Each structure stands twice: as C-alpha cells, then as structure tokens.
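The structure follows.
Left out: one protein chain. Kept in place: all the others.
Per-chain residue numbering starts at 1, and chain names A, B and C are given in the order in which the chains are listed.
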Amino acid sequence: MQLTETLRARRAEKDILLMTHLVLGYPSLAVNREVVRQMVDNGVDCIELQIPFSEPVADGPVILKANQEAISHGLKVRECLEFAAEMAATHKIPFLFMTYYNILFKYGVEKFFKKAKEIGIQGFIVPDLPPEEGEEYLNLAKKYGIAPVMIFAPTSTDMRMRELAGYGEGLVYCVARRGVTGAQTTFDAAFHDYLAHCRAATNLPLAVGFGIASKADVEVLKGKADMAVIGTATIRLVEGKGPEAVGPFIAGLR
Amino acid sequence: MQLTETLRARRAEKDILLMTHLVLGYPSLAVNREVVRQMVDNGVDCIELQIPFSEPVADGPVILKANQEAISHGLKVRECLEFAAEMAATHKIPFLFMTYYNILFKYGVEKFFKKAKEIGIQGFIVPDLPPEEGEEYLNLAKKYGIAPVMIFAPTSTDMRMRELAGYGEGLVYCVARRGVTGAQTTFDAAFHDYLAHCRAATNLPLAVGFGIASKADVEVLKGKADMAVIGTATIRLVEGKGPEAVGPFIAGLR
Amino acid sequence: MIKPGYYGQWGGAFIPEILYETFRELNATFARCQADKTFWQEYVELMSTYSCRPTPLTYAENLSRHFGGAQIFIKREDLNHTGAHKANNVMGQGLLVKRMGKKRVIAETGAGQHGVATATMAAKFGFACTIYMGEEDVQRQRPNVFWMEKLGATVVPVTSGSRTLKDAINEAFRDWVANMDTTHYVMGTVCGPHPFPAMVAWFQSIIGIEARKQIMQHFGKLPARVYACVGGGSNAMGIFQGFLDDREVELIGVEAGGKGIATKQHAARLASPDASPGVAQGYKTMFLQDSDGQMCDTHSVAAGLDYIGVSPILTDLWEKGRVRFAAATDAEVMAALDLTIKQEGIIPALESAHAFVHAFKEAGSLSKDEAIIINQSGRGDKDIFTIAHAFDDPSWKAFIREKGKQYAAD
Partner (left out) sequence: MIKPGYYGQWGGAFIPEILYETFRELNATFARCQADKTFWQEYVELMSTYSCRPTPLTYAENLSRHFGGAQIFIKREDLNHTGAHKANNVMGQGLLVKRMGKKRVIAETGAGQHGVATATMAAKFGFACTIYMGEEDVQRQRPNVFWMEKLGATVVPVTSGSRTLKDAINEAFRDWVANMDTTHYVMGTVCGPHPFPAMVAWFQSIIGIEARKQIMQHFGKLPARVYACVGGGSNAMGIFQGFLDDREVELIGVEAGGKGIATKQHAARLASPDASPGVAQGYKTMFLQDSDGQMCDTHSVAAGLDYIGVSPILTDLWEKGRVRFAAATDAEVMAALDLTIKQEGIIPALESAHAFVHAFKEAGSLSKDEAIIINQSGRGDKDIFTIAHAFDDPSWKAFIREKGKQYAAD
C-alpha cells in the first residue's frame, strides 16, 4: 500500500512524523490553501482533509463549529473534491480524507473511492464506520488501493486491536483518550501502557491524535508512536493569528 | 302572634301592604336611619332589616355588595342590634330581622332571640334555615313570641307549602321566581297560578318579594297577595339618588 | 337518633327553600344509585377505562431509606385523568346527572383542578358547563382557565367577597337556585349541604378500597398510619374510608398552616385554635370566622386547601378522636416537595405535599416493619406557575419576562 510505504520511508528518516488536519472550507478554501502550503513547507508528513458533515459526533466544539460554518457558507462536497485534487497535485506528501460515513454513502461509496483515487487521495479516516459496518467500504478500499485507516481507542482490548489491525492499511490512528477532539490529554502511565498495546497489535505506522498541541506533547510520543496528529491546535491558531502563524508553529513542533 | 295581627289589621285598611328592606350599615347606619324614616313616613307597613353576613348565598349582586361593604367598613352585629332597637323604639311599624343562620348561631340562637325580643323585633327571615334544620329555632320562636317567617318558592309543591305553613308565623314570604334577589320577575300565568297555590296553602298574610320594583309590579299583586316586598329597588335608589329619593318612591308605589 | 346528613353534630342541609325539591330529587337519585349495585360497577368501569383506576400504590424506597423508619407508600391519585383525585368525584356525579336527565352542570373551583375535572366530565357526557372561579384565582391559575375554556366550559370570574373559593361556591349556588331544573351543581369536595358530603365521600371511597387491598398485597399487613391533606377533605375521606374500621390504623389529616398558625394567615380549621362551629355554605362545621360569624380570609400556598370550612364528616371524626389533625406551613411544604421530587422522581401537587410534610416528620420514629401511606391527591406539574414562583427560580422568571415581551409586541 502506497501510504504505508511512504510513511515508513519518511519515518526511517525522522524520529517522529507529523500529520496535520484541517476542515475544508473553514474559514475558507483560500485560507485552507495557504495553511496547507505552510504545513507542507514546514515539513508536515501527511495531511487529513476533513470534508464537513452536519453531524460530526466524534468532534469537539472547535472542529464542530468549523464543520458547521463551512456548510452554512454553502460549501459543497464537489468543491472539497476539487480542492483536494489541487492539493494532491501541488504537494508531494500524502493527503487523506477524514469525514463521516454519510458523505461517502450519499455520494455513492464506490463513486467516492473512484473519485478519490483519481485525484490522488491515499487514505480515508471515517470515525463512525466500524469494520463491522464497512464490508463494502473495505472491499472498495482494496479495489481502489486507498488505505482504510483503522482507529484504536484506549477502550480497545488487545483482541479488538488485532482484529482492527487486520482490516487496516496505511496507518493506525490511535485515539489518545476518551472523549472528542480538542480537549486536553494527560500522558500518564496508562497512556504509555495503551500505546504499548497498540504497538503490539500492529506493524502499521501508529499515529496518535486527540489533544496533541505542542512540542512537549510531540516529544512524549517519540519512540512510542510513529506520528503525531495535530488537529484542533492549528484550527485554533488560524482562528486567533491567521494562516501565517501555522508555518512557525509547525516548525517548532519537532 | 303580634306580627300576624298587626299585618291583618293593616291589610283590612289597604288593598295591599308594603314591606321594604335595607341592609344595615350600607352605605352607613346614618343613611339607614334616614331611609327608614322616609319609608315609615310614606306609609310602609313593615321593614326587613338585613344583618350583613359575609356569605349571603340567596342574594344577588346588589344586596351581596351591600353586605360585603357594610362588613368591610367594620360593622358589627352588636351595632345592628343597637340600631334595630332604636328603630323599633322610634317607629310604630313592625320590624323584622333578615339574616343568614350563622349570625344567630354564632351569637347563640337563644341569646339572639332574647335580645331581639327585648328590642322589639317581631319576626325573623332566615333564608338558609329550612324547618328541617330549625327545630331549636322554631321552639325558641314560640318561646319568645317572634314570628319565624317561612318561605314559599315557585318550586314548592302544595304538600310542601302546607308543611311550611304549619311551621310559620307572622307572614309567608313568597319568592316570586327562581334565582336570587335583584333580577327581573315576569308576572305571567305561571306566576299567578303559583300565588293561587300559596294562597290555598295558608291563611297567613302572603308577602311577595324578588323583583318588585314599581307601582305596576305592586298593582299586579293586588287581590292575589297581601304585601309587596321592595328589596333591591330601594338600595339601587339610595345608591343612585340618595336617601331623600326613597320617600317619593315609596309614596308612588300605591 | 341521628338526623340524616349529620355526622355527630356536624353537617346538615342548610338550603334555601327554592332548592328543596332539587335536593329531594338528588337524595332520591343518590339513594337509588347506592342501592343499585350496577351503578357502582358502571362507575368503577368508567374510572378504569377513562381514568387509570386502580391508581398504583408506589413504594417510596428512597424516602423510606432516607428517614430510616417506616416503609413509605404513596397512593398515586396524581395519575388520574386530569391529574388529581377530583376526577373520581366528578365522574361519579356525572353518572348521577345522566340518571337525573339534566343537561347542564356548574361547579366552583379554587385552583382550577375541580373546574378542569368538571369541564372534562361535561365534555365527555355532553353537558353544558359553567365554572365559577374567584377573580383572583382566574388571574393566578390561567392555565386551568385556558383548559376549561378549550373543554367547552364557560368560566365566570367571581368578583365578590375575597374573590376566592368560598365566593365561587356562593356564586355557584346563586346560579343553581335560578337553574335547578336543568342544572346539577357538582360540588367539588365533601362539604356543602347533605347529600354532598355523603355523595362525594362515596365516590372518593374508591381510593381507600384500592389502597387497603394494595397495601395488604404489597406489604402483607395494614399500615400504621395514613396521611392525607385536607382542604374540603375529599381526598382524605377517600383514603381514610378504607381504614376507618381498622382501629389500629392511625389517620392523619394535614391542613394548610400557611405562613404559620401564629400569623393567622393559614387555613387550619381543626389543627389550629382559630376555628369555631358555624353554619355556612349549606352545612355545619368548624369554620374560620370572626366572633360575629363573618368568615375570615384564609391563606395557603396551595389554592386547593385555601378554604374556610372542612368536611363535617372529618370534623366528627376529629371530635371523636378517630382522625388526628396537623398543619404544614408553606415553607415546610416547599421543602417536602423538593425532597420528594429529588428522591423519588414524583412531583406531588402543593396540596398533596402537605400530607408528605407530616409523614416525613413522623416516619423516622416508626419501626422499619411498619408501613405508612401518603395519599398523593394530585400532581404538581399543573402548579408550575406557583411552584416555580415559590422556589423563586430565576430562569423561570427570565423565561416569563421574555415571553411577556414577545406578547407585548403583538
């Protein structure tokens, strides 16, 4: 799988990778474009593009608001795909789609995979689609060579993790704690224990997200995970200081 | 019985008698005093003095209001008795007490009879005391020689009228129609039929009240009843034109 | 010999002569219905299909644990259609009215509970309906007025006297003496002239019949005590009748202590020294009256208890020592209400909460193998305006202010 290989290759050169996230259309595609450029220029290894959905149940207040504002400004899925196509063509790093299942479902799941493949998207993160519900999705992922990213949670048992790992490709997204995006995470003994279990369950690159917001946070993950995921932190940054603050922030994380 | 005889004697001289009514303390005892004087001076044959009660269920809005205003101005039963004593001493016609049973009951029924006798009151009208509830009352009436006035109603059967007549003294008060005091009465065939039944049931003088307000009304009763009762009409008159209007009004009724 | 309609020295029928025939007919019909077993069957059937009788007896596990004494059971009259025990009486009288062939009913109402129940019965039976309600209560209890009107009743605000319950009763009598041929007066409680106390007590006895059976079933023995609030006394008489012959069951009636007995702003007839024997509104009982026999103004946070008189049957039972009386103040009532809501998820009417106050005071001193029953005469959600106000809830006030502004703009 292309995504797995790309990440493994990059990981061979760095002690930790960085994945960043943005909500398409928030505050605007123009700002998104600038933010992506700054991220790529400052060494980000992989970017999640979130296609807004009106009911983002796994997201906390910041990303929730971003989803809803983007939609209320009239953003269409078609525009998201066009924008993603442009990013994938412009920048050399892997881009993933993060969204909720209804966006794929309503578009037509196969049509969506086909389109994503066409425009160079390498993986999907769909937080409300457990593998039990994803038979068609997983088959199509294989067919189109797009990585269906699996999610590990602190509540996942070893058995469950191994099961999930069996379905996954590209990377495994390890949710750092209970709750939704945007709140703080405590990197305590239980957290390290959790990561050890994650590590034991799969050979895929481990990305850790939810509450990673600073150099110190990223530091903690070194040696225990392969990639740190910065989500809410950059959205807050853009809201507060504009897109030009993103570059220096990213540069300072590692 | 003194009251019966007085009324019979007066009736022998007139084709119809007049009984008037006032609510003690409304608008004030001073005005009551003047009203009584005018009534007597203009030939009224008998006067009902109503001792106010807070719950006058048999009375319509005008008399109800009079009761409540008198009480709210602080009128006491003691004052009513004193005023009645003065009236009975001053004027030569019979005075009756009209009130609700609780006034007697709370005062002490026998004490009340004794007092009334002392001050020269000749009869009681107690609209919420049917003879079935009045054993003590009827005995005391006999003992003190005060007429317990019975009430006939258009709903009374012949049998009931005869029964009531057996308990009564002084006069029988024939309620002219259904309802409470103060509304209009229609003197139709049914009314005349009713009076005929009243007449057949008793030899006591028949007083007709409820809705008698004009010379024409009084005229209708001639030959069918012995006495016309003017209640609400004079209260309205005093409210509208002051006590000095009472004399001419009474004078014009016969 | 005891006169019919008397309970000891209390009761009677102090009615104007014009109603003599009406009462004769009413007494005769009532006697016929009492003698006719199918009437009671029809009544029970109606109450079990139109309302939800038998109403449950709920074991209040948390409150029992909280007080650590007697096992507390709650008789759930609040679950009746229209939300209170008033439905029992009203539907029963409705069946009587059908038998008498009358086509119109009238009633007094204080809080509006009995008015809503009567308007409901009238809608169901197809009677015309007029409800008399003190002007002050019309203002305070607009939601109930709204429902009565929606149910097709005419609500007449009574502007005489203290503009509350007793004045509404007087006004209903005034209507009745004019319209008795077509109209039945649905008295709302076990007061008024005979046969009303007997009749209302009879219909309400369904509560006690059920409660006795239920406590035996759930608890295996009779309760030590039964508590009920007492306005006119109908819910209390209703449940007490199930246990009157069980001398070991203590019966406690709880009256409105208002702002405290000492303040005179209360409605405690039998639990205060302030009442005296009197005759008013057609019957003899203990009334809150002055030395002249003029009736006093009463006060309670619970409109349904805010009344000058009390059932002659209860006065007799009190005099004979069979029923003990106590008073609960407005403040105690709010506290008991709060506790009951939080502990059991049950919202008693303000009236009913009076009974809870005394049950709570005494539960702890009874042993765990004893039971007590509280009669929850009605549900409290009907009282939201009063309860939210009494709790001085700031969000509620803000909500009402906001709504008021919206309507002001209309």
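One rule holds for everything that comes next: a residue touches a chain if its C-beta (ideal position, glycine included) is under 8 Å from a C-beta of that chain, and two chains touch if they have at least 3 such contacts.
Because the structure is a prediction, the values reported are computed rather than measured.
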Visible chains in contact with the missing one: A, C
Contact with the hidden chain (one of A:S28, A:N102 or A:N139): A:N102
Sole contact to the chain not displayed, among A:I71, A:A85 or A:A245: A:I71
Touch with the omitted chain, as defined above, among A:V23, A:A116, A:L129 or A:V246: A:L129
Chain not shown, touching residues in subunit C: 48-52, 55-59, 62, 76, 79-81, 83, 119-124, 126, 139, 142-143, 145-147, 150-152, 218, 338, 341-347, 381-382, 384-385, 388, 391, 393, 395-405, 407-408, 410
Subunit A residues that touch the omitted chain in the full complex: 53-58, 60-61, 64-65, 68, 71, 76-77, 100-103, 105-107, 127-130, 132-133, 150-157, 160, 164, 175, 178-180, 183
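Note that in this section only the chains that are shown with their structure count from here on.
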Topology of the chain contact graph, where touching chains are joined (line, ring, star, complete, other): other
Dominant chain pairing [most C-beta pairs in contact]: B-C
Averaged-CA centre spacing for the pair subunit C and subunit B, given as whole angstrom: 37
Interchain centroid distance [CA atoms averaged], subunit A/subunit C, Å: 66
